[in-house]
Every structure is written in structure tokens, then in C-alpha cells.
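Just passing along the structure, written as C-alpha cells.
Excluded from the complex is one protein chain; the other protein chains are retained at their positions.
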Amino acid sequence: MADIRYLAPRTLDEAIGAFAAAGSAARILAGGTDLLVQMRSGIVRPGVIVDVKKVSEMTGIEETVDGGFRIGAATSGMALAEHSRFGKVWPGVLEAMNLIGSKQVQGRASPGGNLCNGSPAGDSVPAMIASGAVVTLQGPEGRREMKVEDVPAGPGRTNLKPGEILVRFNLPPRSPGSSDAYLRMIPRTEMDIAVVGVGVSLTVKDGICTAARVGLGAVAATVLLVEPAAKALIDSTLDEAALEKAAEACRAACRPIDDKRGTIAYRIKTAGVLLKRTTAIAAKRATEK
Amino acid sequence: MNIVTDNKWIGQRTIRPDGMDKVTGRAQFAADTSMPGMIWGKILRSPHSHARIRSIDTSRAEKLPGVKAVVTSNDIVDFPIEKGAVMLGIQDMRWMCRNVLARDKVLFPGHPVAAVAATTEEIAAEACKLIEVDYEVLPWSIEIEDAVKPDAPILHEFNKWEGKPSNIMGHIEHKRGDLAEGFKQADIIVERSFTTRPVHQGYIEPHACLISVAPDGKTTIWSSSQGQFMVRAMTSMLTGIPQSDIRAIPAEIGGGFGGKTIVYLEPIATMLAKKSGRPVKMVMTREEVMRATGPTSGSKCTVKIGAKKDGTIVAAHGIFYLQAGAFPGSPIRGAAGCSFTPYDIPNLLSEGFDVCSNRSKVAAYRAPGAPIGAYAVECVIDEVAETLKVDPLDFRLKNAAREGTKAAHGPTFPRIGYIETVEAAKASSHYATPLGGNQGKSQGRGVASGFWFNAGGESSAQVNITEDGNVVVTTGHPDIGGSRAGIANICAELLGIDYRRVSVIIGDTQTIGFSNLTGGSRVLFASSMVVTQSAEKVIQTLRERAAKIWNIDPDAVKWEQGAAHPVSPNAGQFEPLTLRELAEKAPAMGGPIGAGVQLNTQGADGGFGTHVCDVEVDTELGIARVIRYTAVQDVGRAIHPGYVEGQLQGGVSQGIGWALNEEYIYTKDGKVDNPGFLDYRMPVCSDLPMIDCIMIEVPNPKHPQGVKGVGEVPLVPVMAAVANAISNALGLRFYSLPMSPPKISAALDASVKQAAE
Partner (left out) sequence: MAKIHVTTTVNGEPAEYLCEPNETMLDALRGPLGLTGSKEGCSSGDCGACSITVDDRLVCSCLMLAAEAEGHEIGTIEGLAQGDKLHPLQQKFLEHAALQCGICTSGMLVASDALLRKNPNPSEEEVRFWLAGNLCRCTGYDKIVRAVLETASEMREAAQ
């Protein structure tokens, strides 16, 4: 039987050292809500588990001077919800994080884990992509940044280099009249993996949409940034014609599969339906501010 | 026979005797038990859907340090197929011995092939990987339509149907009148075919057992089961250990719904314990539960109903093909026997076909077969009523079975409560409330009825008075729904004492007489009969003791409000003698006060229910949600209303899951693709509304308290009620379950397209 080691480093350098040294045998442990399930079912057999929750830069939420947010990659959804300001500025990212699994799962699941697990259906990812977040990575070769939408490489895979750990998410400051929303289609009311997930972030000024980003999940090998959908919304009054154009762009962007959660046809149709509904919620939030 | 009507405890929502342990985490379920020296058992399971076992080499596994025993089918008693059926209840031991450990052939992915006991679970699992099995892989089929094809791979070579080797293993038929003539009289005929998928009972507690076998063969079994006597008998038959040497103790059971009325682990763990000389614990993982324990059948059914313009049903034909899985035994009896039973149909043919295929063997699931058949029949009934433009409940009233109706499955009904359930549904505030509207969502209402046979059967009980004047009742059936609470109410009522002075426990096979399974909606019916008779004997003794003290005739003594009283002032002026006083005097007055009764209880009446369901459908996404539900049922007598309602609410929620989201999904190589609670989608708390219950009491005159079984009827009408509601909302009929969003969405798109053309 393989030996397995559990390490709980206190600094980022220690964590990277241990993680990089163990190579492909290492796994990062944040909330554990993916890792432990995979270990239990035998999909993953790590040799070294690096628990990053004691690394202070990786847990916690900080609002920066310019109104942006830095979220430690291992912060739980519940902790995000308890922050007094975050949910007011980024309601979509928050609701996306807190749709993952159950309340029990949300007590542990982290945005870093959700992104790096590489599931095309991870709930937080479309909203993070829509937010324009940039992640800070650190590895043996140093620190760098990457756009969130560039992280997923395929089912179960990311574009992080060997030994790199995703340290934190950097969300940009919001201009006035901005908000976001996330909706997903699941067959029950909770507890399902998203069949389709849509995150929309936008800015509305005097009734015109001046900025928008659309993230689309569970319809391709990775979560997608759908620029044509955003383009259809920008400079419009978010009227039915614009929404329909954006919905069509989402439908066109889908490259889904038939699986135990949904059919190709259903996912494509639903992508369009959810785009409209999510945009409407984001717009309402943006104009109510 | 006494129908107690003026009650202090019967009908009260008392606190159940086992409740404290369950809300504090103290209750001992099978996986909570341990014994000194305990080791762990694990099963090696077939990776193939269908294969001949050429050889099994366990030598490398046996050599792994920490391994204490290995077993294969060589260690399990064989019941040769050619020697004919050996029945234990409804189970044929020829199939049981092969289901527990594969012999000659594996018949589904997950079929146990061998087992190992070792000092840790990890070592046992490692050892399983070292067992070498040489398989000759064979072609397989899972779905009924594939299994009945002329060139289908045959699971059981001995079996023939219409002269040819076949996977059709059995057939049942109920006939009445002349079908062809009947249909000739019909003004309208509706014929539809339906498909349902296999669904699992979904108990949250996986199967578990802890078994120790002493060197002299004395065996102690703790297990999660719906029948400790069944566990004892099956384990005895499959291991060769005499029943008298086996003590089967029922742990608290974390849900069964029929799925734990057979054994999977116990014979294996027993042989591992015997061979290793150590107690062996075995606990299934959720994945093992989903892959290798019986769900209920998938089905293909066709129902044809003919009616006259005036709303009278004149003829009905039901053909129910049920999927048995690896071994024969799908619940065709329930499908064929129950589905038309709420109605008086003069010309009827109801037939069931039992079909084997390469998936796990089905196990009983709450009114086995009846929900499947009722789904088909109740949907066609709805269409007929709709075509005739008659209210669906009025249509049922017009054709309702009543006292004197000859039921499809044979008996002539005594006084039954079916019509009352339909009338109560009609009169309910739910039915009177108009449907609301919600932007972008369509609402609809559906109704359905259902029937289940219920059962009596063997039960034993003892009622013993403690030296300090309280009561211990020992019964023989595992409690899966609150039967201990009901027994406490009855015993308290009979003895006239506070229910808190009554302890109700479940005996094991060494401490209580034979009692049949917990299933068939029979536990309260049967156990309360024997408890009542035991209590009556105890009361007789108490009266005799008082009579002796007072020096009067026992006939001049009555038992009332927990004490002996003279029948009238003529009998004498005596202060009442309480239970406590008589208990204290017992040693001097003839000895312990107690009585036991064992019976094969008779006189169970079937149960009827009628349900009303409102749904709301998000038409853009095809998602249907149940927003209001009322279950009406004739319960005979609600001994403990809270636990009777609990049965109704639990059955309804299982049916909603079956209707909307639950199904077994297979990969293209025949393996279960969703063997866990993530993708086997059972209703969660936010999926359901409050479930309102209307309990009709038409007491069973053959039972001392008028009890009728209640546990299974609640599942029978649900899928049809939901389907009829969705049909009402969308104007579209669905002929297959589950009615999941992609299916509803596709049907809506197709109908829009059709309308446009």
C-alpha cells in the first residue's frame, strides 16, 4: 500500500516547496470537498496532501483601497458570505460560490478548489470569469498573474505550471452602476451539478449597458468566456433584441455532450434561456444601486 | 373483537419509546456495533455484466499479511437449480445462494465473487485485488426489450418460455369476464404503453453487519435488516449452521422500504467469521449499495381501458413486463394484482411477465409492483375521464370497488374504504382551491388512486409486568416506521396506564418467538394482535389475583384505569388494587405476571389511497415542481397519527422522486453510471412542499383495534398523480418516467413545432 503524507505548512514558500517536491504525487487540500471524494472513489491517490489553510495569504478576504477584492484561494463560501461588503459588491460571485453542494459543502468549498478542480460545471467559475478576476499564482519560479478564463485547460486540467499554487483571486474595483448574477439549471432545487451555468457581470449607465462579461459553464470542455454575447449586450438598452442576440451567441458557443446530467439539445437551449434570465437579474441589481 | 373508541392513548401523538436514543445519537445501528477482536470483511465483485467463471485463485490473497480468511461460493451451501424451488417466504434459495456469491456465472457488474476478512479494511480491499478470477465474458442485455429478443443472451440456460430458451422466467394472470366482449361494448377505448426505469429504495443506511462465530458454531449476528428471523433462516440455509445456533439481533435499521428483506452480507460474514475465528464486520459503501443491491424493476407496460359514454368502465387489459435483474422474482404479483383493484371492472385481463437481464437482482420496494402498474392504469383512467369530459374523481366514484366487489386478484371485498378516500379528496380544501398562476410557469392538478394487499402473518409478543408495576413488551419485528410507538399506545390503552410506563423492545431470535418480516404493511397489524391477546391474558391474571385477595369470583372483578375493581357494589366493597400493588404481591400470589402469544395473524384488509397533486412547470427549462400535495388514505385506525402521517408523507416523497428524477443510468458497457446520491437524484428538502394527509378511518372489524396496514399504499398512486398534474399543466401526456427536464423540454418543443406546422 502506498505511503501517504499529510502536511500543513504555515507559509506559502513551505507549501510550494512541499508541493513542487512531490511532483505529480501531490495534491493541494483546501476545503477538500472535491479531493476527499476523489480519494474515496479511487480516482486520485495522492502521495502527499498539502493543506494550505494555515497559509494566511490563502485564506481571508481583503477589500483593497481602490475597491477591489483579494480573496484567498482557500477561503470558504461561508466565509465569503459572512464578509460584510463582498456580497453587496459581487452578489453573483457570492451566490455562485454558495450554490456549490450543500450548506455543509459551502462551509469548506473554496473558489481556488472549484477552479483548479477543472470541472467544466464548477459553479463559481462562470461568475468569476464574468467578474474579470485575475488570479495570482506562485510556484518554484516565482509569482505571476493569469486571467481566470485562462486557467481551465480541459476536464480535470488547468494551465498552472508544475509546482504552482493558485494563491488568491483579485477582483477589480467596480464602476458605479455595476453588478453581477449567476444562474444555473439543475433538475432538483439543490445538490446537483450544474447542467448549464451562466455568470453575467455588467455596468449600466443611463439605461445603456456600457460594459459586460459573460461566463458560460457546463457546455464545453472548459468554462467559456463568451465575448460575442457580451458584445451583443454592450451599447444596448438590454432590450429583448439584444438579449436574444446574446442568447444566440451563447447557444452558438456551446460544445456540449450528452451525459447523465443533460442532453446536447437541452444544454444548448438552456444556455440561451439562462443568459436572458441572468442578464435581467444583473441589470436589475446594477440599476438598483 | 373490541373497537376501542373512547381513548386515552390510541390516537394520541405520544413520544416514541426509541426516540430519545435517536435524537441524541445513542441509537445503535449495525455499523455502530463493535466486538473485541473484530476484523473487517470486503467483497470482490464482478467487473463484467455476464461471464462464466472458469476459475478463482485466492492463494495470493490468503498470503497477504493481515488476511485471516477468504471465502468463495464453495463456502456457501448450494441449492442446485435442477432440484427445484426451495422457498423461504417469497424467496427461492436457489437464487439467494447465487446472488450472495456467484456460482458458475456472474450475471451483473458488481455480482459478488469472493470475500476477504482482514485486520483492516485497507488490507481486506488490497487482498481482494490479489484474487485472480478467470472469466469467459459473454454478451449481455439490460433492458426488457433487449432481454426478450429472440437472439438475446440467455441468463439461465435451464429456463424455457413457449418451448424456447428465454429470459422470461414467469407469468401471472388475473381474469374476469370476457375481454373481447367487454371491449365491444365500449364507446371509447384508450390504449397506451408506458416505460419506467429501475429505481432504488434509497435507504440512507448502507447494509451492515457484525457477526461472530464461536468454535462450537454458536453464531451472533448484528445486522441492519427487516427481519431477524429471515436473517437467521437465510444464514442457516446458506451456511449449514443450525438455526438454533444462530442468534440474529436486529440493530436499529436506517431505512429498508423492502430492500432489506433479504440478506447480502450476512452469510458471507458468517463464513469469514467461522473460518477466521474472529468477529467480522462488513459495511457496504454507497456505491456497492447502488451497484449490487436490488432496486425495483424497470418496466414496460401496456394498458387498454374501454368505457361507455355514461362513464362506466366495461373492459380493461393490462400487460406488465417487469425487469427482475439477474435472478427471477420481479414483483409481477403486485403489478398484475393491484393496479385495477380500485375499480369494479366486469371484463378484465391483468398479466405480468417476469424478465431476467444483466443487472442486480430486484428487491422489494414499498408495495412491490403496484406503483409501476398503478402509474400506467391511473394515467389511462385519467385520459379516459378527460375524453369523456368527466371529473377524474367522479369517474373513479362511478366505477369504484366497494363491499361485495370481486377484486382482480380473487377475493370479494368486505367493507372497504376506497370510496371514502375519493370523496374526501373531492371535499378537500386542496381540491377546492383554484390553481394559481405564475409568470412563465404553468400549473396543473392531477389525481390518482391506488391499492395494496397488506398482510397479516406470523407474529409473537410477550407482555411482562415488572416487579415495580410497569410493563415490558417484547415484539418480534424490526421497527421501520414507528411501530413501537403504536404498540406502546395500545398496551397503555388496554392496561389503563400512562404510556410512559410501557417499554417496548424488539427481541432477537433467541428472546422472542418467530415473527415474520417487517414488510407488507403488517407490523402494527400483526404485532398489535398478539400484544393485545397477551395483554388480555395479563389482565385475566390480574383479575384472578385480585379476586383471590378479595376472596370473590374472578368474573366479579373488572380491570379499569390501571387497577382491579369489583364489578359492582354487590361484589363487595374493596379499594381498587393497582398494577403496582398486584405486581408487588406477585411472588406470594402465584408468581410472575406475564403472557406471550404467537399467531399466524389473519384478517388483514387491503388499503386504498387517493392523492391530489399540484405541479408548476417552468416551461422554458422543462422543470416540474410539486407545489401542493394531499394524500388521502383509509388507515383503518390511526393508533399513532404522527407515525401514520409519516408513512403517507414518506411514500409520497419517494413517489415524487420516482416521477421526476430518479432512474438508473447505464454506461454503454452496461455499468451503473450514477451509483451515488449525486446523480441518483432523490428529493431533497427544498424540492418538496408540505405533504398534507387526510386519514380516513374505516376500522378493520377483524382486528382488535381496527388496524389496517398503512405503510405501502402511499407510494402506489404518486407517479400517476404527478404525471396527470403535469399533463393538466401542459396539455401533453408523458408515457415514461422519470419526467425529467430534458424530456419535458423536448416534448414541449416538439408540440410547439407540431402546432406551427
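Letters A and B mark the chains as written, and numbering starts fresh at 1 in each.
Note that contacts are C-beta pairs under 8 Å (C-beta built on N, C-alpha and C of every residue); 3 or more make two chains touch, one makes a residue touch a chain.
Given the structure is predicted, the values throughout are model-derived calculations rather than measurements.
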| item | value |
| --- | --- |
| Option from B:229, B:257 or B:525 whose C-beta touches the chain left out | B:257 |
| Selected residue (touches chain absent from view) among B:282, B:682 or B:696 | B:682 |
| Full-complex contact with the absent chain, from B:513, B:594 or B:646 | B:646 |
| From A:11, A:104, A:175 or A:287, residue that would touch the chain that is not displayed | A:104 |
| Residue numbers in chain A that touch the chain omitted from display | 1, 3-6, 8, 29, 31-33, 36-37, 39-41, 49, 51, 53, 76, 78, 101-105, 107-108, 189-191 |
| Footprint left on chain B by the chain that the document does not show | 13, 15-16, 18-29, 31-32, 201-206, 252-257, 283, 285-286, 480-482, 485, 640, 642-643, 645-646, 649-650, 652-654, 676-678, 682-686, 688, 690-691 |
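Operating definition for what follows: only the chains that are shown with their structure count from here on.
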| item | value |
| --- | --- |
| Length of the line joining the C-alpha centres of chain A and chain B, rounded to whole Å | 44 |
| Touching residues (chain side chain A, partner chain B) in the complex | 1, 41, 185, 187-193, 195, 260-263, 265-266, 269-270, 273 |
| Chain B - residues contacting chain A, complex | 122-123, 126, 287, 620-623, 625, 660-661, 665, 673-674, 678-679, 681, 683-684, 686-687, 740-742, 745-746, 749 |
